[in-house]
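Take this structure, written in C-alpha cells, and hold onto it; I'll ask about it next.
Here the complex is missing one protein chain, while the rest keep their positions.
Letters A, B, C, D and E mark the chains in the order given here, with residues in each chain numbered from 1 onward.
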Amino acid sequence: MNQTPSKKILFISRHAPYGTSLAKDALDAVLSSSAYDQQLSLLFMDDGVFQLLKNQASGEIAHKSFSSLLPVLPLYEINSIYVHYESLKKRQITINELVLDSVQIIDSSAICSLLAQQDQLLSF
Amino acid sequence: MNQTPSKKILFISRHAPYGTSLAKDALDAVLSSSAYDQQLSLLFMDDGVFQLLKNQASGEIAHKSFSSLLPVLPLYEINSIYVHYESLKKRQITINELVLDSVQIIDSSAICSLLAQQDQLLSF
Amino acid sequence: MSTLHTINKSPFSHSTLASCLQVCGKQDGILLLEDGVFGALASSPCAEELATIIETGVRVYALKGDVNARGLQEKIRAGILLTDYNGFVQLSIEHKCVQSWY
Amino acid sequence: MSTLHTINKSPFSHSTLASCLQVCGKQDGILLLEDGVFGALASSPCAEELATIIETGVRVYALKGDVNARGLQEKIRAGILLTDYNGFVQLSIEHKCVQSWY
Amino acid sequence: MIFSLAIYAAPYTSQASDSAYRFALALLENGHTLYRVFFYQDGVHTASSLNTPPQDEIHFTHNWQALAQQHNIDLIVCIAAALKRGLLNKQEASRYDKPAFNLAEGFEISGLGQLVDAAVISDRLITFGG
Partner (left out) sequence: MIFSLAIYAAPYTSQASDSAYRFALALLENGHTLYRVFFYQDGVHTASSLNTPPQDEIHFTHNWQALAQQHNIDLIVCIAAALKRGLLNKQEASRYDKPAFNLAEGFEISGLGQLVDAAVISDRLITFGG
C-alpha cells in the first residue's frame, strides 16, 4: 500500500437489516476499512435505508441493533454518509426518524454524480 | 410409511432456472419423491415458468438445460403438472413456447383451490 | 380447509407478497416474518391490495419480534395482527397447509 | 468518467433493475447477466424505462451465454446489445467503476 | 400434532435459519412432536461440526443437536446437497478420499426421498427458505 495515493471508495448498502447478513457485512467492511487511510464514504439506498431507523429493538432476534451500531460510524474515518432521498420517500421515512443526524440526503441524480466521482465501489 | 394412506402433495416451483439452484433442487425433489407412492403434483408459477421455455441452450453455462430435463416428468408418477396463467401472460409466454405439452394452464383462483386441496405443500 | 402463506422478503425489493396476494383466498391467512414485516407498513407497494384482502376477511399477521427488531412498532398499519412464535405454530395448525413464499 | 451497472436478478421478482435505472446516468452502461437477462425481454416490468434510457444513449448489454441458456435467443428486444465475458471485461475497463446490483 | 421442517437457508447468512429454530422450540413447548428436520440447499451448512460462531452469536449446530437429543428428532442432511457443498460424514470422506469429515454428531446424511417421507409422516411440513 506504501506509495499508492489515497482513493475515493464508496460503500453502497442496499439491503434491509436482519433478514440477511448483508447489511451487517457491509458495516463490518466499512469499519475494517477505516484504518487504511483512504477517502471512504457510505451510501444507504433501497431497503438499506431501513438500517437507519431509530428504536430497533433486536433483543428478540439475538442481533445487535443497527440503531446501536450505526452511531459509531462518525468515530471512524468515514468522510461522508449519504442516504438516497427517493428510497426514504418511497418508504415514508422522515429525517427525524433516522438514528444518524449527520447524514446527507441526496436524490437519484446526485447519486449518479457521486458514483462517477469514485475510484472504487463496494457493492452490498 | 407402511400404513399411512396416500397424501396429496404439491411441489411449487417459483424460481427462474440457472440463476440459483432452486429450480433444479425442486425438480430433483419431485423426481426423488416419485418412488413414494403418493399423489404428487407440480406447479410452475412466477419466474418458475421460465423453466418451461423451449430452446434453452445451457451448454455455455455448464448445466443440463431444463428443456432437456423437464420432458422426463411424465415418465414419473407426477399426476398433474400445472402452470400459472397470469405468470405466463405477464411474461408474454405462449403455450406453444413450452417444452411440455401435457401441462394444465390454470389461473390464480384455480391455484387458490388447488392449494386448498393438498395435504402438504413443498415450497421452492 | 385453507392455506397459511408466509412471506419473509421485503415487498420493496421482492415480488413475493404481490405473488401471494394473487392466489390468496378468503379462508387463507398470511404471516409476515423476517424482512416480510416491511409489508405491514402503510407505504408498502402492496398496501392497497393488502387492505382489500383484509376487508374480505383474510387475517394478516406480523411476527412481533421481527417488527420490533426493525423499529416498526409505531409504523404498522391498522388491521395487521401481531403474533409470536406460539401464534405462528397455532396458525400452522389452524390451516391445512403452509406455503412459504421466499 | 462513468459507471458500469451489473444486474443479475430477474426484474419480474426483484427490484434491482428498477433501482439501477433510477440512478443510471447518460454516460453509464448496464450489463444484464444471469437471471438479470430476463430484463432484456419486451415484457420486462422495466421495459419502458429501459427503452427511454437506451434512447438517451445508455448502452445496455446482455450476456449471450445467459440469454441462450434461458432460451431467450429470439425474445430479446431491439436495442439490447449481446456480449460475452471478453466484452464484460472490456466494459469494466471502459467504465471507471462497477456497481453490482444483487 | 406431528411436524417436520425443511430448512433451505444458510445459517449466519439468512434469518430464516433462526426462524426455523424458534418455530421448532415453540412447537415443542406447545406439546407437539417434531418428527424430522430436513436440511437441503444451503441449509446443509447447519450440520457442520466446524462452525465456530463468535460467543455472542447463536450456535445453530449445538442448538439443533441439543434439541434433537432431548426430543428425539431426526436431523437429516440431503446427501447430494451436502457433498457438493463440502459436508461429509466419515464414510463419504473415505469414499471420496478426503482428508477429513465435518458432519456434526446427531445429524445424518441421507437421500432426498426423506423430504417427501417427512411430508407423508407429518401432519404439517413447514419450509424455511433463505
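The working rule: a contact is a pair of C-beta atoms (placed from the backbone, for glycine too) under 8 Å apart; a residue touches a chain by one contact, two chains touch by 3 or more.
The structure displayed is predicted, hence computed values, not measured ones.
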Visible chains that the absent chain touches, using the contact criterion stated earlier: A, B, D, E
Missing-partner contacts on subunit D, residue numbers: 6, 8, 33-35, 84-86, 88-90, 92-93, 97-98, 100, 102
Contacts of subunit B with the absent chain, listed as residue ranges: 18-21, 61-62, 64
Hidden partner interface residues of subunit E, rising order: 10-13, 41-42, 45, 48-54, 57, 80, 83-88, 92-93, 96, 98-102
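Basically, only the chains that are shown with their structure count from here on.
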Interchain contact steps from subunit A to subunit B (minimum; 1 if touching): 2
Third chains touching both subunit D and subunit C: A, B
For subunit A paired with subunit E, centre-to-centre distance based on mean C-alpha positions, whole Å: 34
Intercentroid distance (Cα basis), subunit E paired with subunit D, Å: 38
Subunit D residues counted as touching two or more neighbouring chains: 12-13, 15
Touching two or more other chains - residue numbers and ranges from subunit B: 46, 119-121, 123
All pairs of touching chains, each written as two labels joined by a dash: A-C, A-D, A-E, B-C, B-D, B-E, C-D, C-E
